[in-house]
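Every protein chain except one is present and positioned as in the full complex.
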Amino acid sequence: MVKLQRPIRHAKITNDMTVAELMDSFSGCAFGAGRLSEAVEIYREMICDEECTKFFGLAGAMVPAGMRQIVRDMIRNREIDILVTTGANLVHDIIESMGLYHYKGTDAADDVELKFNAINRIYDVFLPEEHFAKLEEKLQPLFSELPDKLSIAELLTHIGEKIDDENSILKSACDMGIPVYCPAIQDSIIGLQAWLYKQTKPLNVDAFEDMRGLIDRCYEATRTGVLIVGGGVPKNFILQSMLVTPKSFDYAIQLTMDRPETGGLSGATLDEARSWGKVGENARAVTVYSDATITLPMIVAAKNRRDLY
Amino acid sequence: MVKLQRPIRHAKITNDMTVAELMDSFSGCAFGAGRLSEAVEIYREMICDEECTKFFGLAGAMVPAGMRQIVRDMIRNREIDILVTTGANLVHDIIESMGLYHYKGTDAADDVELKFNAINRIYDVFLPEEHFAKLEEKLQPLFSELPDKLSIAELLTHIGEKIDDENSILKSACDMGIPVYCPAIQDSIIGLQAWLYKQTKPLNVDAFEDMRGLIDRCYEATRTGVLIVGGGVPKNFILQSMLVTPKSFDYAIQLTMDRPETGGLSGATLDEARSWGKVGENARAVTVYSDATITLPMIVAAKNRRDLY
Amino acid sequence: MVKLQRPIRHAKITNDMTVAELMDSFSGCAFGAGRLSEAVEIYREMICDEECTKFFGLAGAMVPAGMRQIVRDMIRNREIDILVTTGANLVHDIIESMGLYHYKGTDAADDVELKFNAINRIYDVFLPEEHFAKLEEKLQPLFSELPDKLSIAELLTHIGEKIDDENSILKSACDMGIPVYCPAIQDSIIGLQAWLYKQTKPLNVDAFEDMRGLIDRCYEATRTGVLIVGGGVPKNFILQSMLVTPKSFDYAIQLTMDRPETGGLSGATLDEARSWGKVGENARAVTVYSDATITLPMIVAAKNRRDLY
Partner (left out) sequence: MVKLQRPIRHAKITNDMTVAELMDSFSGCAFGAGRLSEAVEIYREMICDEECTKFFGLAGAMVPAGMRQIVRDMIRNREIDILVTTGANLVHDIIESMGLYHYKGTDAADDVELKFNAINRIYDVFLPEEHFAKLEEKLQPLFSELPDKLSIAELLTHIGEKIDDENSILKSACDMGIPVYCPAIQDSIIGLQAWLYKQTKPLNVDAFEDMRGLIDRCYEATRTGVLIVGGGVPKNFILQSMLVTPKSFDYAIQLTMDRPETGGLSGATLDEARSWGKVGENARAVTVYSDATITLPMIVAAKNRRDLY
């Protein structure tokens, strides 16, 4: 017998409403609003759970879009214990840390004209190609100081330690002692720079070495939670690390526009992850199908309210 | 020569942040956050423009999702001059006005079990079938009081006047003297009730009669703006009304998850509408590709800040 | 106990493969390929079921995209008994029937430039504005011949009878005695033409009159099947017609790119329709999430193979 117990309560907008109040107002709603409200509740619970090891999977060009400060603050506020991200987000973080900007552009650009102007486009963000030349000047000397053999996370720590910008994601992670994993690091300008360096000098970065540390953290954790932005390699790399442990994630939030029906991992539901034992049978889990540049800030902003108490 | 003038400024979350402050923080961002911020700016400008006639196109099951109060408040706050919506939103509004609730359910329901329990599902909203029996009791007597011949908007006004709930969208529109257009009204339970009534008694509702009033408003307007939720018939019915005038919309905001590539009108860009002359050459226009149950409340909440000054 | 009985059989491409063979090859596949294969099987069964009344819901700009001939052939091949569509598809069908073409364009067009060239854009299709002037010349005299009072389907029949093009969808429906329903007809250029006509002369088209005929067909049918392209008003108008009968659809196929998570009717699953009793508890039903301009022709082409036997 299906029970009808929770009537829809309609959201109400009030003057000078805080994001937290709006999220509370969404708690009686359905569709995206209801899911976002559920995500906020899970996030609040996860953040307040001191025995919970918090994973953050960051895919998509979130740094070019203007989400750098938010991720940096999450790290420094101890809302992230382990960061898994893409090479691209790190590259754009390092570029910004050198005082080099991304620019607001338009997706209706003439890309051939942009090419002639040496401007790279990321949807509606423009980036001067010369930034990459400056990145090269920074990274090449840095590669020459590396030990004979290291893991990807170790490489990133070396880079992070040479960053002179408190607002850098990578620097913040170094400062806070948070490991940064980036499985497909070759798939980025860092990868191209490593290729360039290896033309003339040795560099030995082990592809599998980081898994030990990541999986150890999964084994050791009392409880675990994960916030996934956009899917991709970070999503699966975090979730699969539970497969070899007797545990599974206790909290899980996914912010994505990808859809389940294509069968790809990015759009896969968190329920699917339960069949694998990646997400626990009784774990609180929700996917919000909406633009993550909107929903991530809202969740973080709505969490903050608790700081008052 | 492409100019790079506006560096991306990264959003920053502060304690107890208001929605308006978050939107302001998005103004330096790109992707969805940037577009939403642009939508807020257009909405603020449109609302403050006293010579602007404001159209609102409401498709999607926004009432079952919990957006009824927000639309009602927009009407009573004079943020809407002309409402075009679907039969479904009106049906669910009338149901709520009778004290009958929608309920939070789940999209992972067993629909055959729901059927046996006489519960109808709208994504993750549950609705008891018996509500429709009560709706029938309300509508049938009401049909018998109608004039010999009327337009769809006139039919809706007759219904709205019999609603005893200040929070009803339809009642609010009646109270404020705002016309409600619903081109595909037969495509709803109101349509089925009309069919039932016409089994035994005459009812003559003209399909085209409302166009005069709508197009007259377009002709008379000094400036026009439109906020489109979800696309569908309301979107095109509003936009096409400009085709026969020498004017075009001066402000346009579209909140949708539909995509342009399928060629359907719902996902069509507002730029496409410029080629038709529906949206003006120099009009401020933006589409936010994100769940409208999230973005509509945010825009309305961020607008409110201005009320303070 | 979950049983694993049907191993995935991988699709194989052979030389000069027919569409029917490819669809058969998909029968062992999953994701979109598996769903499309299932749709073909349902369609074959539905078409061969002589006691099945076949509904076709056609939304989206399928005529401008080049799908006119396919729909026309489906009608003349008796694969459609009842057609429900949008005003736009009919307008573009009538335009083509006058020897006026749609043109291949590009979605990366400069829409302001198009406006100055009097060219309307529908995604990557271009249409000269002057076609609408010619449409006006055809429709205005035709309106003056109409009876005092008629239904939308009757209006469309009157128009269809004046079309001199065997390839017209509307003319083909008239020739075959197939009713064409178009609930939101005002939401189209036909609507604007009716508005123009009504400036000076009376025209009384009843919004609800067609429901009787449609619902009678549902009552009378032994079995019913529906093929839905794109969702929108046609989808719901067909499905809801079952609500007032003790029956439900026995076969249902939906071809769409819309997604369920926004809660809109277009993206709603056919399972959701089971909770309402629109689609039967044991009905064969499948949704293919892929571009309908690709999947509709494939289904129709794969069906044809049976003609050989």
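The first chain written gets the first letter, and so on, giving A, B and C; residue counts start at 1 in each chain.
Here is the rule we use: a contact is a pair of C-beta atoms (placed from the backbone, for glycine too) under 8 Å apart; a residue touches a chain by one contact, two chains touch by 3 or more.
As the structure is a prediction and not an experimental result, all values here were calculated from the model.
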| item | value |
| --- | --- |
| Touched by the hidden chain, restricted to displayed chains | A, B, C |
| Chain not shown: contacting residue from C:P7, C:P147 or C:P246 | C:P7 |
| Sole residue of A:S97, A:S168 or A:N236 that reaches the chain not shown, by the stated touch rule | A:N236 |
| Among A:G32, A:P64 or A:G225, residue touching the chain not depicted | A:P64 |
| Candidates C:D73, C:E136 or C:D175 - the one touching the absent chain | C:D73 |
| For chain C, residues in touch with the removed chain | 1-2, 4-20, 22, 25-26, 28-34, 36, 61, 64-70, 73, 101-105, 108-109, 113-114, 117, 119, 123-126, 128, 167, 257, 271, 288-295, 297-298, 300-301, 304-305, 307-308 |
| Contact set of chain B toward the excluded chain (per top definition) | 30-32, 108, 259, 261-263, 289 |
| Residues of chain A in contact with the chain not shown | 59-61, 64-65, 88, 107, 109, 111-112, 114-115, 119-125, 149, 152, 183-189, 191-192, 194-196, 198-199, 203-212, 215, 230, 232-233, 236-237, 240, 243-244, 257-266, 268, 271-277, 281, 291-293 |
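Keep in mind that, in the parts below, only the chains that are shown with their structure count from here on.
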| item | value |
| --- | --- |
| Most widely separated chain from chain B, with each centre as the mean of CA atoms | A |
| Centre distance in Å when chain B and chain C are each reduced to the mean of their C-alpha atoms | 25 |
| Chain B: positions in contact with at least two other chains | 61, 64-65, 109, 114, 119, 123-125, 257, 271, 291-293 |
